[in-house]
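Here is chain A:
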Amino acid sequence: MKRFVIAVAAAVLVFAFGPGAPAFAQSSKPFVAMCTDTNGLGDGSFNDGVWAGLKKAEGEGLASVKVLEAHSMTDYIPNLTGLAEGGSKLVFGVGFLMVEQIQEAAKDEPNTFYAGIDDYFGGNVPRNLIGVSFREQEAGYLAGIVAGEMTKKYYKNSKLLNDKNVIGAVLGMNIPPVERYLAGYIAGARSVDPTVDVRFITVGSFADRAKGKEAALALNDQGADIIIQLAGLSGMGVIDAARERKFFAIGADVDQNAAAPDYVLTSALKGTTMSAYLLIKDLAAGTLKGGENRVFGLKEGAIDIAPFHQFDSIVPAEVKQAVADAKAGIASGKITVPSTLAELGIKQ
Partner candidate 1 sequence: MKVSGAVPPVLETRGVTKRFGRIVANHDISIRLEKGEIIALLGENGAGKSTLMNVLFGLYRPSSGSILIDGEEVSFASPREAIAKGLGMVHQHFMLVPTLTVTQNIILGDEPVILGHVLYRAARRRVVELSERYGLHVDPDARLEDLSVGLQQRVEILKALYREARVLILDEPTAVLTPLEVEELFSVLRRLAEGGTSIIIITHKLEEVMSLSSRVYVLRRGELVGERRTSETDAAELANFMVGRDVVLSVERGEAVAAPEPILRLEAVSVRGARGIPALRGLSLGVGPGEILGIAGVEGNGQAELCDLVVGLARPDSGRIVFHGRDISALSLKRRMEAGIGYVPQDRRGSGLVLPFSVEENLALGSCEGPPLCRRGFLDFRALRENALRLMEDYDIRGAGPEVSVSTLSGGNQQKVILAREFSRKPDFLLVAQPTRGLDVGAIEYVYRRILQLKAGGTAILLISMELEEIFALSDRIAVLHGGELAFEAPTSRTNEIEVGEHMIRGRTDRRAS
Partner candidate 2 sequence: MSTRSVPVSAYRIVAGILTFVLAVPGTILYLASYFWGAWLLAGACAAYLADRVLELGRPAFFSLVRSALRRSAMPAIGIVAALLLGAAIMLATGYNPLSSYKALFYGGLVRGWSVSVLNATPLLFTGLAVAFAFQGGFFNIGAQGQYFIGVMTATWIGLALKLPGIVEIPLIFVAAAFVGAATNAIPAILKVKTGAHEVVTTMMFAYAISTLSPVFIRAFGGDPSHSMHPYASDTLPEAAWLPTFKSFLPEANYRLHIGIILAIACAVLVRFILRSTSLGFKVRAVGNNPMAAKTQGISIPRITAASLLISGALAAAAGATQVLGLDHRMYQDLGAGYGWNGISIALLARNNPIAIIFTSLLWGLLDSGGRYMAMTTRTPNSIIEIVKSIILFLLLAEMLYQRIGLSLRAAFSRLRRGSDARTGIEKEIGS
């Protein structure tokens, strides 16, 4: 089967590219590729996360990998189909903006698996298509517990905290994955102390760093000492603000500690890395199955909270225990984390 695919891929290449055939289809390992959304690599988020999963698989010798970046929405289909024509066995499309395009690409290239990261396909899913979505609210919940505990009970542990019991969130745009994160975050904080004040601001763009910073500063002015960023590149501004004003930021999607090791308390992890890696692993083992939506959550190991790094000593064992309990509760189904603000009684 594998050999056959490579042969087909090689034939396609010869016809498609003529003499200038690219070098990437020559190894005997399956060739796996990803298409970024318009944010591209370096977003410190989904795109980077998936890419890390690909690199991890490559490091383990499971596959050879390639990334292709998109600059506008019309890039998506040519990128997705082009990679298949280039011999890719499994193509990841990153971001929910590609939902339509990836379905069409899958229809176009039946011999290649397509995985839509952050996509959910309703109805009958083509047999070479996999929807990968996440329960972000569970990651938000864990971060909310940490934030709620620290700001309420352990604010004396760090000069960066205050006694006001206010935490914040900066949103890029008001869209459901962001809303799920936020709902989980609020629910987590309230599980510690129902009277906690959680404030949030939407910046209106996933790429306006200066405004992201300004929103975080505004929240800090109102007493928030821990702020989660749910704003993509604008979220870099939240970390900028934390560095400048000296409060704690919580990263999202991937571990953003490296951006400001002294101020990023932890990060709510969405396992784009893990999910991509798991799918490649299935592919290499020949067990990859298409035609379904896979929702990755805490239970599947795709949702987690990042380590505290140098704050490990500041965060008391009680907090870590609370996180562990929540994890167990969620995994076992004892805790159901709300996924919309409406469930929390917050009007939008």
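The set was built so that all candidates are chains of the complex that A comes from, given by their letters.
Note that contacts are C-beta pairs under 8 Å (C-beta built on N, C-alpha and C of every residue); 3 or more make two chains touch, one makes a residue touch a chain; residues count from 1.
Predicted model only: the values in this text are computed from it and were never measured.
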| item | value |
| --- | --- |
| Which of 1 or 2 touches chain A - same complex, any copy | 2 |
| Chain A - residues contacting candidate 2, complex | 16-17, 20, 22, 38, 68-69, 71-75, 77-79, 82-83, 86, 96-97, 99-100, 104, 108, 118-120, 131, 133, 173-177, 179, 204, 339-340, 342 |
